[in-house]
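I have a structure I would like to understand better, so I am pasting it below and will then ask my questions one at a time.
What you see is the complex with one protein chain gone and the rest in place.
A, B, C and D label the chains in the order they appear, each numbered from 1.
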Amino acid sequence: MMEKVLQVKNLKVAYGPIKALKGIDLEVRQGETVAIIGANGAGKSTLLKTISGLLKPAEGTIEFRGQPLTSMAPHHIVSKGLIHVPEGRAVLGRMTVEDNLLMGAYCRKDEKEIQEDLEKVLALFPILKERFKFQAGNLSGGQQQMLAIGRGMMARPQIMMLDEPSLGLAPIVIKEIFEIIKNLRDKGITVLLVEQNAKQALKVADRGYVLETGRVVLSDSGANLLRSEEVTRAYLGERKDDTRRALTA
Amino acid sequence: MTESVFIFAGINIILAISLYITLSTGQISLGHGAFMAIGAYMASVMTVKWGFNLPLAIVAAAIMAGIVGVAVGFPALRVKGIYLAIGTLGLGEVVQVFFHNFKYTGGASGISGMSGTTLYLVWFMVALTILFAWQLTHSRIGWAFKAVHEDEVAAQSMGLNITYLKVTAFGVSAAIAGIAGALYSHYIFFIDPHAFGYHTSLLILFYVIFGGAQTFWGAALGALVLTLLPELIRGMQEWRLTFYGILIMAMMVLRPQGLISHDTINWIKDFFSKKSLPKTKATEEAG
Amino acid sequence: MVLVVSEVHKSFGGLNVIHELSFQVPEGFIFSLIGPNGAGKTTLFNMITGIYPVDRGHISFQGTTLNGLKPYEITRLGIARTFQNIRLFPHMTVLENVRIGQSTKVNTGLRSLIPAYERSLEKELAQEAQEALALLGLEEKKDQYAGQLSYGDQRRVEIARALATGAKLLLLDEPAAGLNPDESKGLNEIILKIRKAGHTILLIEHDMSVVMEISDHVLVINFGEKIAEGDPATVQANPLVLEAYLGKDEE
Amino acid sequence: MLLLQQLINGLMQGSIYALVAIGYSLVFGVLNLLNMAHGEVFMIAGFVGLLLILALDLPIYLAIPAAMAAAALLGVIIELLCFRPIKKEFHLAPVVSTIAFGTVLVSLTVNFIGSEPQVFPAHVNIGDFSVGGILISGTELLMFAIAITLMVLLTFMLEKTKTGRAMRAMAENEKAAQILGVNVKRIIITTFAISAALAGIAGILVGLRFGVISPFVGATIGLKALAVMVIGGLGNIYGAMVAGLLLGMLEAATVVIPGLSPYVDAVIWGFLVFVLLFKPNGLLGTRVQAERV
Partner (left out) sequence: LTGCGDGASTSSSGDTIQIGALVDKSGKGADWGRKNEIAMNIAVEEINASGGINGSPIELLVRDTNGRNEEAVNLTRSLAGQGVAAIVGPFFSGECEVAFPQANQLQVPIISPSSAKAGISENNRPWAFRNSMTDDKLLREATPRFVKAFDVKTVVVLHDERDAWSKAVGTDDLPREFKAAGVEILNEGNYFSFNTGETNFSAIVTQVRNLNPDAIAFGGLYNEAAAFAREMERQGLKIPVLGGVGMYAGALIQQGGTAVENFVATSSWNVDSEDEQARSFVEKFKPQAAQITPADPLPGSFEANHYETIYMIAHVLEQAGVDHTTPTEEVRLALRDGFANLKDFKGITGLTSIDEKGDGIKTIYPLVVREGRFEILE
């Protein structure tokens, strides 16, 4: 077994009176791709935000290679090699595509390799090259999503946390994105993936967690989860009736 | 504490509610001193020069200031945020210079001889203003103001005419400031353009933010507290400004949303309806 | 025809985004607009709703020309939309968001200050808002601030709000983004219900499980130009579409 | 001759505005925070400089950096008291808080030093020189030079350096900047210090040039600098420079053009309103892009 890089224990997070996470336990090993799936409002984004330091937990611990992250400032966490590609993209709209990508490499000092990485990202998403000097805010939704992912890659992270990376992308690009995720894995980068596209996500993932209203209700290998009755029913939409239940969950 | 303190408090409450209204559409005005000036001068000319009675003069002041407010509202549409704040501040300064050089109202020497504002009249107008503000926030136009404040593009796409709404907010707000001006001038007997500079405008903003810009109750309470406060700390003599400043800074740290926020109102409502339904709190938007 | 778009053109500083594009949306259709990222779909929505001016060409809704109209005028004519990058009123509750959508049906001006004015409508509107919320499964969240909802829920509020305008034509920009496959299925049913209630729907969506299942007609654009059109099955088999949009190797 | 001298007078006055406005622009335009006590920092720096000159007999070349350091410290204090503890969503609270802090600074100065302008000893003046009959103040020229240098340096810093990029990123979206690894707190406080130091250098130089410093100059200069910043376009350092000089010359022009001098404020603020009517984002402000929806 590989070393545990990320260990979350009994994590509880609340927004005022709303309890979004009610005691999450989760671990990620070196080089693994871990998928997190769950209905809307289950707390997936909250989990990622807490790991990246944007939210402070009410209880519980997060450890990165044995070091506690819980009281660390977000920028400090980034410098440790965890990068968060957030939901809603958070591109810097008034800045150019170039600036956005370079901001991704903010914590790096290896100028030459940054340039190389920039070339790689631009090769991956040719549209970003075309719009290199454009204001990022004027990109189309999908283009912004590509920019957000590309920006995350510019950090050369040890752990990459992707919050719904396929959101708003054309099918052909989604395929690419999952290729990229596979590539990351091949390069030994650990990936924590939140996806609505559960089927695809579980396919590329080594392991998966299923979240429901702030709790982990299932965790297993990706392949097992794909086969699991519960997952199929609730998240893959294979059963035709009773869709409303999942919707209001 | 003398009657005059409560008269100024009342006038300041009216001003604060007036500013709250423009603010509720997301438009920051630092030119409200000018609307007050227009009301004050209009009313003074009506009573002193043309011999009308005060109630009529107040109405005329509201109309005149309202018209100017609408006129300002249109160009203000193009300008946003701090540009609007400083732009209106500039406009206020221009109005001030206008009155300085407007011979008919005495220029820099001012105009005098107004009287008739009483405590009852002021607080009657306060009551009317609060009633108006209450009705406003509970009507669809009040919701519409808020929607415009939140997101103009979405508001338009929901069928709201933001031009109408923003200009109306300016007009109504200016008219109310005009009323305050009329009351002020007829209490203080004498006005010159000095009384309505950017200091006055800033002070009104102070009231609103200190009291809470989310509800008109906040604005009103802010005006009341900040008018009475200097009287309460008068004993500190020349140190009271220092104290006043520090107090406000401390308040902004402890309650940046102001004395009264939505939550306060909800809390009060819950308290009186005895239902202990925990309302969701407006927390910081994560992400 | 509910909506007629003829030879519309749009460019941003030399970048041609929409190229002499024409199409027509028949009444009662679920009309899908698909195409690669940056093809110009959202831009088209922005032109139909008056947020961007049309450079050239002509758009009309039920015979009324939309060119030059303000967004709120267009909404009042009966076109409502959702936004790809969610634009709710974050500090208003879900219910209030939906109620704002009803601004098309009542006076939201100074007249609304008159205490008894249009009060009789109030009950009816409240009822309608309730229904819109129910349809999208948001009843329980109606008193939460919109900004506090999860992404997927916010998308639903967007739809409810657009629905509340009572618009004849609904423009939905990626309504399924952020929904899991099961939830997308639910969305399909919702959209079908909305259509059944008499609305016409113009849909932008990258989720093929939505597009292919419920569309009556699909229009594919790339670089602002039409590359294919037809019923879902035809379009899905079109090699141009496969190459530019869907990707070839279907597992 | 007369006009040339007036042009110089205007430019020199303008460079004061520019210097203060550049500092403003740094904090507002870049960080999106409005520090209404900026003018008072200017004032305090003037007093600190004066006290050092009087009490320690410090030469100017030492008094200037000392005043800048004091101003920078004050800038840091302002950030710590009026900005850091207040959540960003309440964007008007710091406006009120900094106005209040300005009041405190003025009232402390009045209580400890007095309301009268305090006089700089005559011997510390940098002196004037005359070029072909045109009188130019050495202090003002220094100010002008500093303003130009800063303008170039700061613009370069913002546009081309990593820190500058991080500052712009923060201005737009603090959370996004954080998760990209930007130490937001440190950058904010540094920016405040730099901005205040600029007000500080202006404060002491203006004191030297005009021989006095008054507790009430803050409001006047602060307001004018605010106008300059807005006319130039928020966050645009070149804009602040251009608008500062423009305003200085406009002021001089009201003296030159017969009958206009009583209207000087109307001219300046009218100009601001006029600019905003036609360029709602200031002269050099970024063009409003059709908002991407």
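Quick note on the criterion: a residue touches a chain if its C-beta (ideal position, glycine included) is under 8 Å from a C-beta of that chain, and two chains touch if they have at least 3 such contacts.
What you see is a predicted model; the values in this text were computed from it and never measured.
*Asks:* The chain left out here touches which displayed chains?
*Replies:* B, D
*Asks:* Just name the one of D:F28, D:F47, D:F192 or D:F210 that touches the chain not displayed here.
*Replies:* In the complete complex, the chain left out is touched by residue D:F210.
*Asks:* Which residue from B:L128, B:M236 or B:I268 sits in contact with the chain not drawn here?
*Replies:* B:M236
*Asks:* State which residues belonging to chain B touch the missing partner chain.
*Replies:* Counting only chain B, the missing chain is touched by 1-5, 8, 96-97, 100-101, 107-110, 112-113, 115, 187-190, 192-195, 230-232, 234-238, 240-241.
*Asks:* In terms of residues, what is the contact footprint of the unshown chain on chain D?
*Replies:* 2, 5-6, 9-10, 12-13, 16, 107, 110-111, 114-117, 119, 122, 128, 135, 137, 206, 210-212, 214, 216-217, 220, 251-252, 255-256, 258-259, 261-262, 264-265
In the analysis below, only the chains that are shown with their structure count from here on.
*Asks:* Farthest chain from chain D, going by mean C-alpha coordinates, please.
*Replies:* Checked the centroid distances; the maximum from chain D is C.
*Asks:* Taking the mean of the C-alpha atoms as each chain's centre, how many Å separate chain A from chain B?
*Replies:* Computed from C-alpha means, the inter-chain centre distance equals 47 Å.
*Asks:* I need the residues of chain D touching at least two other chains; which ones are they?
*Replies:* Residues 175, 291, 293.
*Asks:* Spell out, as numbers or ranges, the residues of chain B touching 2 or more other chains.
*Replies:* In chain B, residues 153, 280, 282-283, 285, 287 touch at least two other chains, as defined above.
*Asks:* Write out the stretch or stretches of chain D touching chain A in their complex.
*Replies:* Touch residues, chain D against chain A: 162, 165-166, 168-169, 172-173, 175-185, 286, 289, 292.
*Asks:* Going by the contact rule set out above, which residues of chain A touch chain D in the complex?
*Replies:* Within the complex, chain A touches chain D at residues 52-54, 73-76, 78-79, 83-84, 86, 90-95, 99, 102-104, 106-107, 135, 137-139, 151, 155.
*Asks:* In the complex, go through chain C and note every residue touching chain A.
*Replies:* Touching chain A from chain C are residues 12, 35-39, 41-43, 84-86, 137, 140, 148-153, 174, 177-186, 189, 206, 208-209, 244-247, 249.
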